[in-house]
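With one protein chain removed, the remaining protein chains of the complex are shown where they sit.
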Amino acid sequence: MARFGKGKVAFTAVAFATLALWPLGAGPYGLDLVTKVMIYAVLALSLELLVGTTGLVCFGQSAFFGIGAYATVLLSKGGTPPLLVLASGAVLAAAAYALAVGALSLRTKGVYFIMVTLAFAQMAYSLVHDTPLGGGSDGIYLYRKPSLGTWIDLERPLTLCFVAFACLLGTFVFLALLLRSNFGRALAGIRINEQRMRATGFTTYHYQLAAFILSGAIAGLAGFLFAVKDGFVNPELLSWHLSGGVLIMIILGGLGHLRGAMVGAFAFVLLEELFQSEAVFGGFSRHWHLGLGLTIIGSVVLMPRGLVGLPEQWRERLAGRRLARAVARRRAPSDGTPAERGE
Amino acid sequence: MMASAEVLLRGVELTRRWGGLVAVNRVTLELSRGAVHAVIGTNGAGKSTLIDLLSGEFPPSAGRVELLGRDVTSWSQARRARAGLGRSYQRSTIFPPFSVLENCRLAVQAQRQKPWTLWHDAYRDAATLRAAREAAAGVGLAALLDQPAGQLGHGQKRQLELALCLAIAPQVLLLDEPLAGMGAEETERMLGLLSALRPDHAILLVEHDMDAVFRVADRITVMVNGAVIASGAPAEVRANPEVRVAYLGTDDPPEGGAH
Amino acid sequence: MDPPTFLIQCLNALQYGLLLFLVASGLTLIFGIMGVINLAHGSFYMIGAYLAFALAPIVGSAFGGGFFATLFLGVALAVVLGYLLEWAFFSFLYEREHLQQVLMTYGLILVLEELRSLIVGDDVHGVRAPAFLAGTIPLGELMTYPVYRLFISGVCLALALGMWFVFTRTRLGMMIRAGSTNREMVQSLGIDIKFLYRVVFAAGVAIAVLAGMVAAPASSVYPGMGNSVLILCFVVVVIGGIGSIRGALAASLLIGVVDTFGKVLLPQAAGVLVYMLMAMILVWRPEGLFKPG
Partner (left out) sequence: MNRRIVARTGWLMLAAVAAALPAPEPSRAAEGAKIKVGLMLPATGTYAALGTAIENGFRLYVQERGGKLAGREIEFVRVDDESDPAKATDNVNKLIKRDHVDVLVGSVHSGVAMAMAKAAKDSGTLLIVPNAGADAITGSMCAPNIFRSSFSNWQPGYAMGEVVAKRGHRNVVTITWKYAAGDESVGGFREAFEKAGGKVVKELSLPFPNVEFQPLLTEIAATKPDAVYTFFAGGGAVKFVKDYAAAGLKGKIPLYGAGFLTDGTLEAQGPDAEGLLTTLHYADGLNTPRDAAFRQSYAKTFKLPPDVYAVQGYDAAQMLAVGLAAVNGDLGRKAEFIAALGKAPIESPRATFTLSPSHNPVQDIYLRQVVGKENKVIGVASKALADPGRGCKL
């Protein structure tokens, strides 16, 4: 059985191609928007590695994102270091925090893990918020954006957009490779049956911790891009609302698929745009949170497998209820995980 | 007992308390290569807990576990498994969404994990795949390699469970009711398999099917309320009056146990 | 810090701890028994506060006032609300993963917060404490201590006792405990687990609402008040051990002490101390102070 259906490959390829070509057509705002979405997509991918692949529901992803962003700004306080130095600095800072948090929270399971990661993110939040170092609650500016050589200067939105694209593509490919490697397969195994993994000789704790750190590092990269894009960071980057937002992205897109994380990032941002637009909702748009909330609830109830899972879901509908139920039961242990990663 | 045989796994004075009640009470037993050691007892006698202690699912409250002559009491379950200790669970513990082949491949991978080879496609590792296919074939699942494990029949799941233990090339096998819920011919195949494994493995068998136990076991230990009340060759155990009263609940020797 | 001040601070710590417990106990109840992670718990607290604000005049005109009448009415409404929510949303979630629970309740936060804005607006409101609780008692040479705060503590203690009683001494409590450990077993006993869960959830919501209503006169009523308590509740549950009422109580008091003295002695780190505490507890006891049950 082919591991990646041609359709999926085609879809991914088309998506990336469109992203690559987009900036050429778009105006300055279109450019901004697509850059932002791509950055969120990187963040979503980092979380997908934890939630969709390893089965660890982390509710503190914003902490790594924010730390990456803050590291970027604080490192360039004295004068902007070269791009690569800055980026790796941000990534390392995030990874370091991930190491600390992961080592502790992985001692817990399930609901516990969710709350603990959340609490640790909140701790990072209040650290940044209460210490003058990062400009406190008002946030702090990144005055000069980094550059690499003469032709990659992130002051130029177009360049930034392409760099973001490169990062997204890089992350995607990296994770795709990782998923088919021994490491990735082991993570999948842990998601589905940790007890058996231990019984067969995997020290699951180490695998999970490695995944956690990796995820934190990628989130840090996203944070770096975000700081460079906005040129401004604020404690709210670490707020739990963002963590929630990213979770929604990957669920909306479809858990257990890399492309799901990307689709989710797009879908989520577009939803926000939609509900905020006065053109559509008129005066009511000031209560746009209502629509957003209802949509989230609805999507959880109606499409547990997310957007990329929809075709499958419909097919099962067509295939008749009994079969649908059977399949649902078969899929139960790893809700929404398609055969693709199961073989 | 058979002093000549080499002892692979030894549990000494193993005890496990849950708050007040004692699940396993100062149990000592040895598994030696070439022998099937059956542990029988009523439900809740502590058989599964004993296996958990031996395999390192959780640590004992007191006592010691020796694997291949080394004290492994402080070792994690994973480390014991890598050292050659395989176990099966009472409820099938497999990877339902994965194919049978992938189930076995993962288990084999445990022996050569190499997590850092990120660029390597786990499915292209010929050696691992070969070992995985062998493991599957070994339990008679060769025909079902591409089936999602979740779709297998109950008996087949039990076989796969065993395959996952064998895939890590263990020297000691701890089997928790491998025959539970199996049909007649499935049982036969499983027993044949056990006999085939006997020569170069040390096997602990927890089983309710008395027929099977008395057929394959070289040695039987009887547990009641977490403690061992009798241990010895099948004949001795069958003759032991204490066992009859406490467990077999009858005075006439159990020919065909499960009636 | 001179002895009398120290004693007063201890009183503050105790009082704050009890208030935390009042809010968090509902959360830990729903966690422990139904294994549902409910982010909207803070919103229920918020709803409680606004109910206290909105109901007071209505009750006043209908039954000629009465603080406890208002409380009762509010809690009754909360039970209904909880029952409906369980029926409408949460019953979907038991078989689902925690992740989806997180998301649905997250969505619920947004919805409830906006509905609040639509119905009662975005203004800050005060709720008057009942006359017979409005007094204060002298404490130290300058300070007085508001009777109402003592009343809150009283409610918390009563609630703690009540929960303890229900769980250890009543058939319902026994069924609930059994249900939390083993659904099938309870069902086989012919107990309607669905109904049981609905009751538990309603109770959890009711407790949160009660907390909001009781706290309202002391804390005032303002938008977004729910979110600030939510995370603290999580920390309480984590430290105490999921589903453990005793644990929640112990953790609340612990946090009360750390927070109170932290603000005074280490103002710089005050924001982080509570999380530090949690981290240390996790190192020491990953399962929390008290094992579930």
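In order of appearance the chains are A, B and C, and numbering begins at 1 in each one.
One rule holds in what follows: contacts are C-beta pairs under 8 Å (C-beta built on N, C-alpha and C of every residue); 3 or more make two chains touch, one makes a residue touch a chain.
Because the structure is a prediction, the values reported are computed rather than measured.
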Contact list for the unshown chain, restricted to visible chains: A, C
Which listed residue, A:46, A:72, A:126 or A:203, touches the chain dropped from view? A:126
Return the single residue from A:133, A:166 or A:270 that touches the missing chain. A:270
Kindly note down the residues of chain C that lie in touch with the hidden chain. 1-2, 5, 8-9, 12-13, 15-16, 113-114, 117, 121-126, 128, 136, 138-140, 142-146, 148-149, 218-225, 228, 259-261, 263-264, 267, 270-271
Interface with the unshown chain - residue positions in chain A: 5-8, 10-11, 14-15, 18, 25-30, 32-34, 36, 126, 129-130, 135-139, 141, 229-232, 234-237, 239, 241-242, 263, 266-267, 270, 273-274, 276, 278, 285-289, 307-308, 310-312, 314-315
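In the analysis below, only the chains that are shown with their structure count from here on.
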Chain located farthest away, centre of chain B as origin (C-alpha): C
Averaged over CA atoms, how far is the centre of chain A from the centre of chain B? Could you give it in whole Å? 42
Per the C-alpha means, the centres of chain A and chain C lie apart by a whole-Å value of 32
Distance between chain B and chain C based on Cα centroids, please, to the nearest Å. 48
Two or more other chains are touched by the chain C residues none
What positions in chain A touch 2 or more of the other chains? none
Interfacial residue positions of chain B with respect to chain A in the complex: 55, 57, 76-79, 81-82, 86-87, 89, 93-99, 101-102, 105-107, 109-111, 113-123, 125, 146, 148, 150-151, 164, 167-168
Chain A - residues contacting chain C, complex: 51, 57, 59, 104-105, 107-108, 110-112, 114-116, 118-120, 122-123, 126-127, 129-130, 240, 244, 247-248, 251, 255, 287, 289-290, 292-297, 300-301, 304, 332, 335
Would you tell me which residues of chain C are touching chain A in their complex? 31, 35, 37, 39, 89, 92, 95-100, 102-104, 106-111, 113-115, 117-118, 231, 234-235, 237-238, 242, 268-272, 275-276, 278-279, 282-283, 286-287
